[in-house]
Structure formats: C-alpha cells, structure tokens
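Below you'll find the structure I mean.
Removed: one protein chain of the complex. Kept in place: all other protein chains.
Each chain gets a letter, A, B, C and D, in the order it is written, and its residues are counted from 1.
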Amino acid sequence: MNMQLFVNGIVNAALIAPPAIAFSLLFGVMRFPNFAIGGYITAGAFAAYAFNVQLGLPLLASAVAAMALTGFIVWLSDIIVFKPMRGHGPVTLLVVSIALTLILEHIIRIIYSAEVRGFDIPLQRPVKFAGIRITYEQMDIIALALAVAVATHLLLRFTNIGKAMRATADNPVLAEVRGINTGLVIGFTWLFCGALFGLTGVLAGLDLVIEPLLGWNLTIPIFAAAILGGIGSPYGAMLGAVMVGMAEELTVLVLPSSYKVGVGFMIIAVLLLARPHGLLGQPEIRK
Amino acid sequence: MSAYLISMATYVGFFMILAIALNLQWGMTGMVNFGIAGFYALGAYSSGLLTVKAGWPVGFAMPAAAVVGIAAGALVALLSIRLREDFLAIVTLGFGELIRLIALNEDEITEGPRGLKIDARPFADMFDRTTYPIVYLAMVLAVVALAFFIAERIRRSPMGRSLRAIREDDVVAEVLGKNVLRHRVQVFAIGAGFMGAAGALYAHYVQNISPEVFMPMVAIFIWMSVIVGGAGNNWGLLLGAGIVMAILEGSRFMGDFIDFLDAEKLSAIRVILIGVLLIIILRVRPRGLMPEPRFRYGRSPGGGSSTADAQS
Amino acid sequence: MADALLKVTDVCAGYGRGDIIHEVSLEAHAGQIATIIGPNGAGKSTVIKTIAGVLRRRTGSIIVDGQEIGGLGASDVARRGVSFVPQEANVFRQLTVTENLQMGAWTDRANYSERLARVHGLFPVLKERATTRAGNLSGGQRQMVAFGMALMVDPQVLLLDEPSAGLSPVMVEQMFDTVREVNATGIAVLMVEQNAIQALRISHHGYVMAAGQIVLADNAANLLDNEEVSELYLGTRA
Amino acid sequence: MAEAARVQAPSAQSRDATIVLQAEGLERSFGGVRAVDSMGFTLREGSITGLIGPNGAGKSTVFNLVTGVIKPQAGTVRLFGEDISRLPTYERARRGMIRTFQLSREFGGLTVLENLMLSPQQQLGEKLVPLFSAQRRVHEAEQAVYARALEVMEISRLGDLRDEYASNLSGGQKKLLELARTLMIDCSVILLDEPGAGVNPALMTTLREMILELNKDHGKTFLIVEHDMDLIAALCDPVIVMTEGRHLLEAGFDEIRKDKRVIEAYLGGAHDG
Partner (left out) sequence: MSRNITRRTVLKSGAATFAAATMAPAILRAADDINVGSLTPNTGGGGPFGPKITASHKRVVELVNSQGGVLGRQINLTQENSETNPESAVRAADKLINVNGVIGILGTWSSSVTLGIMPKCQEAGVIQMCTSSSADIPVRDEKGLVFNFQALSPVWGRAIASLALRRGFNTFNLMALNNDFTRSMMDGFVEIVGADKVMIDPFYYNGNQSSYRSEVSQLIESNPDAVFIPSYVTDFTAVYKEIFRQGYEGQVITVSISTGSKFKEAVGEAANGIIHGLPVPPISSEAYRQYVEEAELEQMDGVQHPFGTAGRDQMSTLLLAVEKAGTTDTAQVAKAMWDVTTGEGKKTVYNITDGLAAIRAGEEINYSGASSSVEFDAEGMVLGRDFQLAEIKGGADVVIERLEY
C-alpha cells in the first residue's frame, strides 16, 4: 500500500511539475501569480479533444497541435489582457487573472457544455511488479515530465533565448538596456509556458476527465508546488511538485481522505511558516 | 418587487461589511486575505450552532460570532504574519478551505453537507412578515454603519497612518519603532470580526447554511468590490459592493429579454460579462472608481484641525 | 573639432504628466569624456536615461553618429552602439558573472572571446569569479560586472550613471582610471557624477544642470576653476 | 574646512563618557559566506563614530544586526547597558535607537508631512482603545505632532513638498526626509547608512549641519557608515575600520588615513597625504 502511494505521488508530481515550472517561469517574468493557468489548461485539454475526437487526429498529433494552440491562446491573453496592464500591483493582476480564467472556462462551457469527455484512446491496465501497479501511460507521463524539466533546464542554461529569459526575469530594464528585445522575450515566454499548459491539459485529460473545471482543479496544487519551490524558481517548482504530489497521496495514511485538499494547504502553510520564502527561494535583504 | 429590492439591499449589506473588513486588512494594511469565505463561514456556523445546538438566544450568539471571528483572525495573523503577500494569499485561501472542509466533514456538529437549519431570528416575533425584511435590512445597515465608522476612524487616525506605512514598507516601520506585529494582528482580527458578524447576519437571514455556500468564489466577489471601488477608500468600496452585486443580480434579468439563449449559455455569458467588466474597469480606472485620497492635514487657515482631511 | 558622436538637441522628457528635463542640449565627442554635474533632482539621471532610451524623449533630437535615435526603445538604442551602465540594479543578480558578460554581448556576438579577454584584462577578478552569481558579489565587484557588460560590445558611446556611487575611495579611483582607459580607445563617454571634482578632473567637458536644464557648459578645467560652480555644486571645499 | 569641522566635533578626549551602545562578538553568515565575523564596537555618549571599510566589509549587515532587522547567529548588543539582543526591532527603536537605510526607504504612498508625523513613537492615536475612548487626547497629541512636523520641515527645507507623495521626491530629498524623520523622534542613538550617497555637495553641507546640530545641541550619538571621506573627516571621531566582517582598527581619522592597511584596502592613493 505504502509503495503504491509513493508511486501515486510520483505520477501526481509528474502531472503538476510541467505547469508548475511554467507558472514559475511566468511569475519570474511577469511578477504576479497568474491564476488563469486553470483556464489555460482547460483550453489545452479541449483543444486536444477537438483535434483528437472531433477531427480524428492521432493523440500525439493532437497533443502537439493543442500545445501550439494553447501557446497561442496564452500569448493572446497577454496581448489583450495583461500587456496593457503592466506595472499594476501583483494583487490587481491576480484578480484580473481570476477574471480571465472565469472567462475562458465559460467560453468553453458555451461551446462544449459541462459534459464529461475523454480522448479517443483505450484505458490501460497496469503492469505489476513488486506489488506496485503502474500503467505505461503513467510511465509516459513521468518520462514526459522529466523531459520537460530537463529541456527547460537546458533551455534556460544553454540557449540564448533561455538566458535572455532569465535576464529579463531578473532585471527587465537592464535587459532592455543591454539590447535584448524584452517584448520578444516575454512573448516567447508566454508561448513556451502556454505550450506547457497545453501539454498539461492533454495529460490531465488523459488522467482525469475533460470538463470545464479540469484546469481549475489543478490550480491549487500547481500554485502550491510553485510556492513551495520558491516562486520564480523553475527548479524549485519541480521539487515542489514532488512534495505536493506526495503530500496529497500520503494524507490518507493519517487523515480521512475528505480532508485531502485541506491537508495539502496545511502542509504548505507549515512549510511556509518555517521557510517563508519557499524551499529554494532566497530571502531578499534590502540595503 | 420592493421585497426583492429590500432583500438585494440586504445582500449588498453583507458584501459591504465584508468589503470594509477586507479594505481594513488589505487596502489599508496590505495584508492579503483570500480566506474571506472561511471567516464568513466561521461566523455563520458559530452563531447558527450556538442558537441551534447550544440554545443560546440569538442576541448573544450573533456577537459571539464576531468574537469567534476576531479570535480566528488573530490566530491566522499571528501564524502567517511574516509571509509575503502572495504567500499570505495561499495560506488564507487554505484557511478558508479548511473551515469549509471542517463544516463539511464534522457532520456530527455541523450537520455536514445537508446543511444547518436555523430558526432563530433576531426580533422576529416583534414584527409581522412583511415588515420584518425591512427591520432586518435596518439591522444589517446598522452593522455596516458601525463597521464603516470603526474603519473610517482608524483610517483617519495616527493608527491608520502607521498601517499605511506598514503597507508601504514594514521593515522601516519597525525600525521607526512601530509594533508591526501588534498592528497587523489587531487589524486582521478586527477585519475577521466584521467578517464573522457578516456571517452571523447572513446565517440568520437565509436560515439555512451549508458548506457549499462558503466557496472561494465569495472571496473573489469581495475582492472585486474592493478593487473596483478603490482600495484604501471606504466610500469607494461601498460603491464597489453595490456594483458587483448589481452586475451579479442585474445580469439575471438578461434572460428575461434574450429568449434564444438557453439557460446554460446564459449563465456562462453572465460570468463572462462579470469577468470582462472587471477587466475593463481595472483597465480604465486602475486604482478603482474612487482611489485612495491623499491625506492633507490642517490646511484650512485658522482651523487648526490636525485631523486628516481626506479629500482630494 | 570633429562632429560630435553624440548630439542631443532640445530634448524634453519626464515621467507622468510633467517634463523633468527641459530643452537639454549637449554633445559627446569620440575619445573624450563629458560629465554632467548638478544638485539632486536636477534631472541628470533623467538626461542619461533618455539618451539610453529607457525613457522616451518627448521632443528634441538625439543623434548618434549621424543617425537619429530619439524615440527608439532601449534595446534599439543599444543596437546603435550606445552602451549604458545604470546606477542601481545594473547587473543580473541571478546570472553568473560570465553569463552577465554574455548578456553584454547580446547585440554583437562577433569577437566574443577577444572582448571577454579584454574585460578580464581590465577586471581580473571577473575571471576568478566567473561562475559566481552576480548577486553574491560585493558592491565593487558588481560595479565591475556592470562596467564589463557595457564593454562586451564595441560601443561608440558609453553612458555612465554615477559610476562611483557606493564605492569605497580606492574603488572610486580604480573606476575612474578604467573610464579613462576605455575612453582612450576612442569611445565617447558621457557620465553623470555626484563626485564632481574627481569626475571633472578626468573629463574634457562638463555640463552643470539645475532644475531640469543645462545652466552651464564649458570645458572641465574651467568648471573646476569657476568659483560659482564650486560654491554651488562642488561643496565649499576649495 | 575639514579642519574646522573637526574642531567642532566632540573630540576623542571624552573617552570616559558613558557607553551608549555596545556590540560584542556579532556573527552572521549568508549561504556559507561570513558577512560579519566576531565584530564588536562601542559607541560613547555624544560621539559621532564613523564606520568605514571596503564594499562588502559587512557594514550594512552590522546595522541590520544591531537594529534587529536581521538576527545574529552569535553576539550581544547592549543599549545603555541593557542587553537588547533578544528584543524585536521596534522595541530597540523605542529604547532610543533609530537608523536610516543606504538606499532611501521612504513611505512612498504617504506624503512628506505624513512621513514626518508618522515618526514619533508610541503615539496615543496609534493604539486602538484610546482611538475610541480618548479621542480628545488623541486629537491634542496629534496637534503637537503636527506642530513639531512643521518645525522639522522648516529645518530640513521640505516645507514646499509637505503634501507631495514621498515617492515623487528626488534622491537627495529622500535622504533629507529620512534624516528629518529621525528629528521627529525622541531618540538618543542614530545610525546613518551612507547618508551622503547620491547627495550632491551642496546638499551635503545641509546634511552635515543637521547632523552636527543634532549632536551638539541635542546630544544625540551617531554611528555613520560613509564612503565620503570628507564627511567622515569633518564629523567623525573615532572612526572604526572594518574589513571582511571584522573590526580592523579604531582611531581618530588622522591616524587612520596614515595606516598602511587602511590605505591599501580602502583609501587608496587619493588620501595618503
């Protein structure tokens, strides 16, 4: 049982790590917690549904197309909603992003109603070894999450655009002064993160159910993972995802499962009280 | 029709109390609270359970709800006061969810998901059925006025000045000898007390409360009220609460005019409308419809008044 | 005298509604150092930020090497060979020293290794601490990184906003030595300084600003000798 | 000028004066790097003590440790003989120790007047109960604070800016405001972190005069971190030199400017003769 819970936790973590990384990256550049990730993820799931079920594309192609479309939607949301509001306080933008997620969710409702949906692929039975059950699909999800983490790391560390992203997140005015077109970099960041949210939509659609609240349900764990890892730090977000994923699963050992959501929050609260800047976050000392 | 207006005004009253409380906590002191629904629920359940299960008279139960709110607020503030604002957001959100989960799961006490039926209503036997809603509205407005008076007195006082300083830079405020912790805990507790009182008023008004009432969406509406009205401005948020409720309720009447939309699409369009309006208002008036006024002291010649004159 | 490399004519700029600088005109020539001094709030930093494109000029023209750059954003200005070192927050704290220098070379990655070698030559400590995050450096070392970044391209014009602020006396000296060295390679330097006397001593030209306007322009030596200037802006030290 | 100023400053002869502030064995590391390493010093009543040293020597950290903004890993701080090491920052402030910051930290959303009126400690109107029970006395106290703020604005030449948001002030005006804020406070020790940074020479004179006046006429004790050696020379005796988190030496400025170690590490050639 406990080993199984451990595996469950890893799968959870794999599901929330990519969006937590994206959320963190976005926070780094935009400096506000974007609650619209729920809407983005839902949009990704429905986009993939449209390509896969309605247009009959294979799932893999649908996933890629959904990532592209979500990236575009997310980028567009910046152009229309957030870009004109640069310089506003983080709390104002947070409220705006909540409004945005409500808008996205309900546009999807108008088009698709609240019915449950799934992709056009059969459910898989697990393989069993050493008392652990895991499906190939879940292994794929874990592998994908790792790939996203590594790819993001390589992107940020070794490519020019990645370095420019870090520079822009660090100090946008200086980046501009050094000749970096921060507008382009920010646009790329939205697109990249949007694609990750799209991917999450696909994976969450596989794992859970495609319905208008899909992304909203994932928002808090993602937010928690990003915060635990020290918001704005993509590597921390991966670690945070593992912790949140595990915490959610292991809760059932000590408390009724109906308290699961709350316990996740409690763990976050306790950790934040012990380390107010997250696990990998650095306190800032101003002179 | 007028009965409807009276009851909507009563709901606006609940929103106003919550908004005044949030303004005190966030608008004036900079403490983010996304757990409004939790304090609201705490007040509602405290007063409800004290009357239903403990047999308290409603006249004692309702103030007790405010006290419970104050205690919970102080506790939450003490625990989480050093957190950055976005972290405080998630901790308070978690507190709200925790309260809701407790109400949901501890059904031996709270009746859980089937909801708590509350019969007791203040002064109910003194008035007939048609005038009672007006009496209730008056009661709610009296609490709005009290909350407003307290919040406004604080805002204009040296304490309000310290609070705004803490909002700007808590480290410097502390270096200047301000007891930041005490200020924050006090203000958060007072705000939570208002929220508790609002919850109690709500509970005895609708007479049936269940955990589903206290979803985080309530917090979002109150945030919208404060932001749309103008953070830091108590008059503004009264306006904001009125506007948010007017949008929420007014959009119901769209269905009476637009026939071709089915109910599902219509309700989706309502929410979209609310979201779009919020974004537009914030775009056009980023500091709200009535921004925080600049404080000017004692400008009037010979007047010698040193109280803040908050006109802009 | 040859045509000025940087020529600012009648520039107005500011934040929000009002202008902070009014009809400012000044020049910087290749191989020379020009310094702006003046009281706090006079708008010195605003001038230099406007030239760098961090702030858009409202009227007037800014010409670099014969081309109008007024109205361009900071990144486009940087591409025109103008390298700006801001006063505060002038390094990428989360990036390593070397990554910072790479960012410096963003607009022109040709001859990267030669330039890196040159910057390492100027500031050997940057080579030692190549993989340290800039945020973990001391104030003086950060200033070197900032300066080094600006030199990772071959700028025509170097704009410095109070390069000596917050530096210990020995560091201030080094900094000014470096400015002189860089300038000797033919770059036009325009800087804003509080440390007016030391700055004017290495400068060719000086501008005195007050209340958003240039009130006096002369060669640096004359300004140093000008009694009015020393009383008002250099302190009563003489 | 420097000579003249130094004569006015309290001289090193008052060695036997009461010790106001005493720090011993302060230690603090950040991420494995020792920022402050068994640092100690004493401030004598009525002195203006300078604290100098190369960038990164740990001067600002010492300020943070002494005022409690950062908790030390070891060491004690005594104010008037009382161990304040465990006290929260605001309690230290209330015992008479106030500081400024290297980069001005004004309350940007408050007006200049409010920044000043805010500063007096333990105002009656800042307490919740009197606000509702003793409004008359609150009002009177506020009148007094207001009157004092007007005086201070006069002294610090900020009168024209009274209703301006502090965020709209220029860098030098902000410095002035920070110092003016300390004038509002009934304190005995003032720690200034680079009061001269970013201040032009003319304003520097005002600043210097204000510090001297506070010291001579009001008996306030100063600890000043500064890179401007003219200011240090004009005001400070003794001067403490820090390097690498440690107390290197303490002496009069004349002695320090001749010290080889100091010249090498800090002063450079400009001041050696």
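We adopt the following convention: contacts are C-beta pairs under 8 Å (C-beta built on N, C-alpha and C of every residue); 3 or more make two chains touch, one makes a residue touch a chain.
Not measured: the values here are computed from a predicted model.
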Left-out chain, listing which of the shown chains it touches
A, B
Of A:R117, A:H153 or A:R275, the residue that touches the missing chain is A:R117
Chain not shown: contacting residue from B:M8, B:V67 or B:L141:
B:M8
So that we can see where the missing chain sits, which residues of chain B does it touch?
1, 3-5, 7-9, 11-12, 101, 104-105, 107, 112-115, 117, 129, 206-210, 212-215, 217-218, 235, 238-239, 242-243, 246, 248-250, 252-253, 255-257, 262-264, 266-268, 270-271, 290, 311-312
Using the touch rule from the top, list residues of chain A that touch the missing partner.
1, 4-5, 8, 11-12, 15-16, 109, 113-118, 120-126, 128, 133, 135, 137-138, 207-213, 216-218, 220-221, 248-252, 256-258, 260-261
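Keep in mind that, in the parts below, only the chains that are shown with their structure count from here on.
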Would you mind checking which chain's C-alpha centre is most distant from the centre of chain B?
C
Starting from the mean Cα coordinates of chain C and chain D, work out the distance between those two points in Å.
31
Just the number, please: Cα centre separation of chain B and chain D in whole Å.
42
For chain A and chain D, let me know how many angstrom lie between their CA-based centres, rounded off.
47
Which residues belonging to chain D are in contact with no fewer than two other chains?
101-103, 105
Mind pulling the residue numbers of chain B that touch at least two other chains?
171
In the complex formed with chain C, which residues of chain D make contact?
1-2, 31, 33, 52-56, 102-103, 169-173, 175, 194, 197-205, 227, 229-230, 264-271
In their shared complex, at which residues does chain C touch chain D?
37-41, 88, 136-141, 162, 165-174, 194, 196, 198, 232-237
Can you list the residues on chain B that touch chain A in the complex?
26, 32, 79-80, 82-87, 89-91, 93-95, 97-98, 101-102, 104-105, 171, 220, 223-224, 227, 264-265, 268-269, 271-272, 274-276, 278-279, 282-283, 286
